[in-house]
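Have a look at the structure below, then the notes.
And then subunit A:
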Amino acid sequence: MTTIIINGSEYPIPEGEKLNAIQMAKRVGIDIPYYCWHPALSVVANCRMCEIETGSKDPKTGEIKMMPRLVPGCQTPAKDQTVLVTNSPKVKEHQRMIMEYLLLNHPLDCPVCDQAGECGLQDYSYHYGQASHRFVEERLVNPRKDVSDLIQLNQDRCIMCTRCVRFTREITQTGELEVMRRGNHAEIAVFPGHTLDANPLAGNVVDICPVGALLDKDFLHKQRVWFLSKHDSVCTRCSTGCNITAEENKGRLWRFKPRSNPHVNDYWMCDEGRYSYQAANDPGLLAAMYVRTNDDLQEVPVDEAMTAVDRGLRQVLELGGHVAGVLSPFLTVEEAYLMARYIKGLNPTSVLALGPVPSRGSDVTIKPDQTKGRTGDTSFIVSRPFTIHAEKCPDRQGVEAILTHFQGAVITFEELSRRVAASEFQGLYVASDSIDPWIDEAASRELRSHVSFLVLQDTNVTPLAHLADVVLAGATFAEKAGCYVNADGRLQYAGAALPPREGALPDLDLFAILLHRPGGPVRSGEVLAELAEAVPAFAVARGGTVPVLGTLLGSSASADGAARAVAFTDSWYVPQGAARSR
Partner candidate 1 sequence: MLWVAIGILLKILVVVSIALGTVAYLIYVERKVAAYAQDRVGPNRAGKELGIPFGLLQPLADGAKMVLKEDVIPGYVSRPLYMLAPVIAIVAAMIGFAVVPFGPVGPNQIMNFQIAPNINIGILYVFAIGSLAVYGIILAGWASNNKYAFLGALRSSAQLISYEIPLGMSILGMVLIAGSLDLNQIVNWQDRRVWGVVVQPIGFLLFLVSAFAETNRLPFDLPESEQELVGGYHTEYSAMKFGMFFLGEYLHVITVSYLTVLLFFGGWSLPFHLLNQNQIGFLSAVFKVMVLLFKVALMILFIMWVRWTLPRFRYDHLMDLAWKSLIPLSLVNLVATAAIVQLIYSSR
Partner candidate 2 sequence: MSTFEPVLSRNWSVADSHTLKVYESRGGYQAARKTLATMAPDAVVNLVKDSELRGRGGAGFPCGLKWTFLPKDRKATLMCVNADESEPATFNNRLLMERDPHQLLEGILIACFATRASTAYIYLRFEYIRAYRILEAAIEEARAAGHLGKNIYGSGYNLDVWVHRGAGAYICGEETGLIESLEGKRGWPRIKPPFPAIEGAFRKPTVVNNVETLCCVPHILERGAIWFKSIGTPKSYGPKLYTISGHVNRQVCVELPLGITCRALIEEHGGGVWKGRKAKAAVPGGISMGLLSAAELDTPLDFESLRKPGCLGLGTAAVTVLDDQTRIIDYLYNTCRFFAHESCGQCTPCREGTGWLNKMIQRIRSGGGRLEDLDLMLNLADNLGIMPGTTICGLADGAAWPIKNAIAKFRGELEDHIRTHQSPAHEVSRLQEDIAQGRQADDSRARLPILNGLLTAPASSRQAPGIGSV
């Protein structure tokens, strides 16, 4: 058996994984502080914070031989019979010294620094530093500068860990960032005219910065991070389905931060997704339910609107008409399931169609290459490609799977439009929730002119909304909980970050009311459990639970064991929820 000795205790080394000392120690609950190391970037060992004492144990005699010098934990492999000491006086004195050095020229502006609260310097200063230092000379002052339209660099707060430089070199391979000058005048800079603006993953340099040097101007000075409640969610901006934390305070979203998921997004997310949170804060979102009376849309309470929907659709059927439902790829699988059940339950001849699938450009895949960066030891790094999909919706595959289950084939929106134009349907129920404008004036009129009863369930005011008979205000991506199936067929759970806004209801509740489900608000887990029973494609979600890192639709739950792999989070960026209940 392979074992490692950390601070006097023996621990077994996990099979089949190549870990360094930091990862291994963290796995057994011992923190080795670090700044420059990042599991996706090459090892440079220049912050010197993770230095520990190492040695080896002779397996025969049991004699332990320590090396005289300190070595950085980030480049020490966790090998059999290695001895790590992370808490000796020598190590502690070294950590204290590094903290003193790092803080020499660091400005004392934590109060106005957005990183405060999730800052490596702050956290380690408490754990490993000291309250005072002996530096009485004048500090260096470096003015702040912009590295892109969205990212600001406060050079005086920088600790030269070069994570950002390595990110642009090794992950995006665009190399915008560089170190300029030498010694304690060294600073991060962009080449003139070569900013991060064109980099689709630029926002990640803010996330990986352990201090407040690189800051997102979109979030700048708006909130203190300890006020934010963090909710594990999934980005809905494209079909990659990046794992994110949606961070909320005072009833609105403030930012998205990527969550590590080795099967989906590794540690990153694209800027387009990062700033898509703004759609949930839009003041122009539908704020009430409307029913058409006397050729005018009137604001009505929810129950009236729901009755109007049910009555209208049943009337169409009684008059011998047909009903079609449009399921947008922005719906969660639970919502799609309930809606399909409702439409099919009205009349088995009713038709279900997939809503318009927005697509823009082509898929962009970024393949990291650590050899582009520093030629240090890169053997710990598993480089995984990151794709920004052209398909700008979160759940096409999930909705398609449900449509296939209910009627054998997927009818596209174009096909449905044709059939509507042929006056095949008299009643139409469109559930959209699309973030983007998805239908124009002309298409709306065309669609409307052929049906006698039109229900629209949406979050935004679209041209179709003005023409519909009933407008239901659904929930935005931030307001609903449920599962999405991403481009790789991975079923992932996204939690709700905000309560449903005034006048709107989560789509799941709307469908539940139409279906007369007993009980109050619906829990997505219960629906998912039903769905897993009813639709074989979703059998992995049996019991209504999904692993934290998601699970592949086709796989059996046990075969997807790797999905339970521990994701990585920087120790100073711990999702802590709101600092206090407000």
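As a selection rule, all candidates are chains of the complex that A comes from, given by their letters.
Heads up, the rule we're going with is that a residue touches a chain if its C-beta (ideal position, glycine included) is under 8 Å from a C-beta of that chain, and two chains touch if they have at least 3 such contacts; residues count from 1.
Because the structure is predicted, anything quoted here is derived from the model rather than measured.
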item: Interface partner of subunit A in the complex, by touch - 1 or 2; value: 2
item: Complex contact set, residues of subunit A against candidate 2; value: 43-49, 51, 68-72, 75, 90, 93-94, 97-98, 101-102, 104-105, 107-109, 111-112, 131-141, 156, 159-160, 178-179, 181-186, 371, 374-377
